[in-house]
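Reading through the structure tokens given below for one structure.
What you see is the complex with one protein chain gone and the rest in place.
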Amino acid sequence: MSDNSFGRLLRVTTFGESHGPAIGCVVDGCPPGIGLAPEDFAHDLARRATGRSRHTSQRREADEVEILSGVYEGRTTGTPIALLVRNTDARSKDYAAIAGQFRPGHADYTYWQKYGIRDPRGGGRSSARETTMRVAAGVIAKKWLAAKGVSVRACVSQIGEVLPRGFDWGVVEDSPFFWPCAEQVPELEAFMDALRKSGDSVGARVRVQALGVPPGWGEPVYGKLDAEIAAAMMSINAVKGVEIGAGFAAVRQKGSEHRDLMSPQGFASNHAGGILGGISTGQAIEVSVAFKPTSSLRLPGATVDVSGAPVEVVTTGRHDPCVGLRAPPICEAMLALVLMDQALRHRAQCGDVGPVVPRVPGEGS
Amino acid sequence: MSDNSFGRLLRVTTFGESHGPAIGCVVDGCPPGIGLAPEDFAHDLARRATGRSRHTSQRREADEVEILSGVYEGRTTGTPIALLVRNTDARSKDYAAIAGQFRPGHADYTYWQKYGIRDPRGGGRSSARETTMRVAAGVIAKKWLAAKGVSVRACVSQIGEVLPRGFDWGVVEDSPFFWPCAEQVPELEAFMDALRKSGDSVGARVRVQALGVPPGWGEPVYGKLDAEIAAAMMSINAVKGVEIGAGFAAVRQKGSEHRDLMSPQGFASNHAGGILGGISTGQAIEVSVAFKPTSSLRLPGATVDVSGAPVEVVTTGRHDPCVGLRAPPICEAMLALVLMDQALRHRAQCGDVGPVVPRVPGEGS
Amino acid sequence: MSDNSFGRLLRVTTFGESHGPAIGCVVDGCPPGIGLAPEDFAHDLARRATGRSRHTSQRREADEVEILSGVYEGRTTGTPIALLVRNTDARSKDYAAIAGQFRPGHADYTYWQKYGIRDPRGGGRSSARETTMRVAAGVIAKKWLAAKGVSVRACVSQIGEVLPRGFDWGVVEDSPFFWPCAEQVPELEAFMDALRKSGDSVGARVRVQALGVPPGWGEPVYGKLDAEIAAAMMSINAVKGVEIGAGFAAVRQKGSEHRDLMSPQGFASNHAGGILGGISTGQAIEVSVAFKPTSSLRLPGATVDVSGAPVEVVTTGRHDPCVGLRAPPICEAMLALVLMDQALRHRAQCGDVGPVVPRVPGEGS
Partner (left out) sequence: MSDNSFGRLLRVTTFGESHGPAIGCVVDGCPPGIGLAPEDFAHDLARRATGRSRHTSQRREADEVEILSGVYEGRTTGTPIALLVRNTDARSKDYAAIAGQFRPGHADYTYWQKYGIRDPRGGGRSSARETTMRVAAGVIAKKWLAAKGVSVRACVSQIGEVLPRGFDWGVVEDSPFFWPCAEQVPELEAFMDALRKSGDSVGARVRVQALGVPPGWGEPVYGKLDAEIAAAMMSINAVKGVEIGAGFAAVRQKGSEHRDLMSPQGFASNHAGGILGGISTGQAIEVSVAFKPTSSLRLPGATVDVSGAPVEVVTTGRHDPCVGLRAPPICEAMLALVLMDQALRHRAQCGDVGPVVPRVPGEGS
């Protein structure tokens, strides 16, 4: 069926290839009356953009968003919102040499096997360029959520073996690495410079958080809030793992340690990551995401060509030595889209009747 | 909307509460002509069943499956297959004491906040009893996949701090713990006995694998095979994390280490876990799942009641000290359901035209 | 994919064959807190039931509904509601003779061509027995709608060439034919007796109406209220046509005649049938549905068998000489299900903010 849509009630459909004429999306189901202008997208698209520092791909896209529909006199009308971004800095000649080869660790081989045809320019549809439209759609979700008191944020919480020595959300946005510990930035820059010079790449971990989510969002049993967050994150290019709350650390925990006790003053801890039984508890939603190192390296690697013959491939296009460094805005967008979609679903079934029992305040909430 | 259905083209809808009259499911979209009889379900339901050893909950359900529709003269007809299992050993009085309290780490509080009403008997809809029907539906998927040469299997690969000292798929099914190292079983039994005596519980990790999956299954970009596997696993009770292939270990990897090189003899490794760009590579699909320790403990814990007042709760029902020990058949079922659904989706869009280029044989495939 | 589910947010999945052990449905997405008991279904199921007069099929089913899930202490909990009805009066031997033949005008031939297998007993899945569960699910929708001030009703408005000489909704429920003109009942009885004796059957038209629907329900552009009503009605066995408002009479109308003028006192007419641009106007929703004459006749007819050879078939099972006579409760149920689903969808996107401008009262509203 191909599945380029995301969400049930807030439904985002993206289209476009890395080196095609344009990428875009249609956001359907958005409530009417939300203020929306082309400039609303600039901030988050810039946060995601390539070319922002020497540590990311040098492709430089203007990423100017044209609103094609769904907005009248500056407000959403309830009809589908189409957003368009023209591709302006695609250098397809970079890829001519490898059109007949399958780059290891890329989707080249699998698209070819699935469809019998693929657009090799810049990875075509499988390129992370597609995430531009996730971020754009996410801007709309963030605006709607903000009016409900809900916000999302993300940071890079691990690069290769490097862990933060301190943690301060306040410094993340000023960091070239979305890194929560300012004093480590110089050593990370040295590390990234050496890495880029070596022609290799490295993985990263991103922490994503939602604040202000009321209890009650999430659809048991197959539309659980955590199940949909997991799918949303895993649908991002290069993601290999997702954790909610304690995540894999829960394997080593005892039940007496993991369960979050409650009192009239609130939850005593948040090992659950803000979700129980697939439904939000009112605490902070805590998600952790693993990004693999990009497979586009300047180091040669063995592969095969479309005839099955062995060849050696070297990637010469513009790539990120650590794709995770651009991921926080993408993860934020996906979390915002999941939350808004779940909020609309909750409203459909349960109305907007707020908490029916005294709400238990949450650690981190 | 409530979301008790799973899958797009093979659509499984489950219903039922832990202590209601019955649980059941409807499997819609199953191809016609598959042999199916009530006894086909017995093996996997027994593997999942409670009461199978002293290490799991002592609730003993017959779990006899009645086929209500969709099968004529022993073969599926293409119409919806309804399966029913009556609940026979529900002891709801166990729960009377806690109907007005929120057990920490359970869905009691969130169901109450979402719906303003909940069935407190045995956790109601949030009980792992629901997974019985996942396993039953999975039996149908496994049968269909087997005819395509595809199989799934799972084992417990970590219990608390304990890791396997050796790994042999051949001993898993004979182990009371689905454990891949036979010599460790006695010490695991001692560990579990001590745990149960202590009234506490512990987490576990489950490894799930699919073999024989051809290249080309998976739907970019939001229906990626790994995204749907992540959602499927995360929708299982008590799951807090999902990894594909290298998973979180990829954070520490270099690209030169992570990317799986290819030659005419096949892939040199399988860090990808059999999926690139959301589409199967033809290698083994590798999934790892984190289960939290159950929160139903005999150790008292602080919580609140429906009026918001502080209370101390002690769970007295029959529970598993390590829910992960019953999870392998559930994980297998979910993986089988995802794969069959994706296979049908692939067939819809691309027909059954096999690989269009010489297939690269896979490590572990 | 097979498609045995109906609705987006209120999702009804039915299962079961005419002569299988049971039929049933799962109603997912129902708001919590609605009072629901097995006896709530009796009235509408009796209205639909066969065997109610000598003018309908003599199959006599108890149609006792068992609530398997989703209801706790007499109220819906927001979890899926499963309903089960055992088949008790199936006489499958009636069909043995025709298992290898395709009855003209029936789904025998098409099911065989689609699936390569079919359950021939009583038409299997294609039997109107399936509509029992539509009526049962509709009961839930009617209850929810009633609390919003919305009601649905239906009558038979044509039998063969016979049209009502007068129209009084007040006599419909007392009529053996759901007929709106009491004085015509004796002649209709004579007509039906003669028809049954002749071994032939006749078509009918059903009028369906919803009252109290507020303006604003309906989803442009592919989920239009009238589009979904059309699909809902056309999905009922034997339906060949659907009209909204003026319907096919609009072909002959001038625009100056068709358009419904408005004043502060309300709409001057209702040619639109209560829907403009796919969204309710606040007037009565008016639907008309054409039912074909049943093809199960005691008159012999030419057909072929499964080998393609010519045979003559005579139907000997119990059948209705005019299937439309049992259709009003089914049409009501489908309209109620569409309306409740659309209401939930409207609430999801637009909240429950009522009319934002003074509502124009409607003719018939």
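Per-chain residue numbering starts at 1, and chain names A, B and C are given in the order in which the chains are listed.
Going forward, a contact is a pair of C-beta atoms (placed from the backbone, for glycine too) under 8 Å apart; a residue touches a chain by one contact, two chains touch by 3 or more.
Just so it is clear, the structure is predicted and the values come from calculations on it, not from any experiment.
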(request) Sort through C:Leu10, C:Ile98 or C:Leu297 and give me the one touching the missing partner chain. (result) C:Leu297
(request) Using the touch definition up top, pick the residue from B:Thr79, B:Thr110 or B:Ser201 that touches the left-out chain. (result) B:Thr79
(request) Give the residue, chosen from C:Pro176, C:Gly212 or C:Gly241, that touches the chain omitted from the document. (result) C:Gly241
(request) Decide which residue listed in B:Ala249, B:Ala268 or B:Cys350 touches the omitted chain of the complex. (result) B:Cys350
(request) Using the touch rule from the top, list residues of chain C that touch the missing partner. (result) 1-6, 8-9, 14, 102, 104-107, 109-116, 125-126, 130, 158, 160-161, 200-205, 215-224, 226-235, 237, 239-248, 250-264, 268, 271-273, 275-282, 290-297, 299, 301-304, 306-310, 321, 324, 345-346, 348-350, 353, 355-360
(message) Even though one chain is hidden, which residues of chain B still touch it in the full complex?
(response) 9, 29-32, 78-79, 220, 344-345, 347-352
(message) Considering the whole complex, not just the chains shown, which residues of chain A touch the missing one?
(response) 1-5, 8-9, 11, 13-17, 20-24, 26, 28-30, 32-33, 66, 68-70, 72, 75, 77-82, 84, 114-119, 124-125, 344, 348
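Operating definition for what follows: only the chains that are shown with their structure count from here on.
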(message) Let me spell it out: compute each chain's centre from its C-alpha atoms, then which one is farthest from chain B's centre?
(response) C
(message) Could you work out how far the Cα centre of chain A sits from that of chain B, in whole Å?
(response) 26
(request) List the centre-to-centre spacing of chain A and chain C in whole Å, with centres computed as mean CA coordinates. (result) 45
(request) Pull out every residue in chain C that's touching 2 or more other chains. (result) 9, 29-30, 32, 78-79, 344
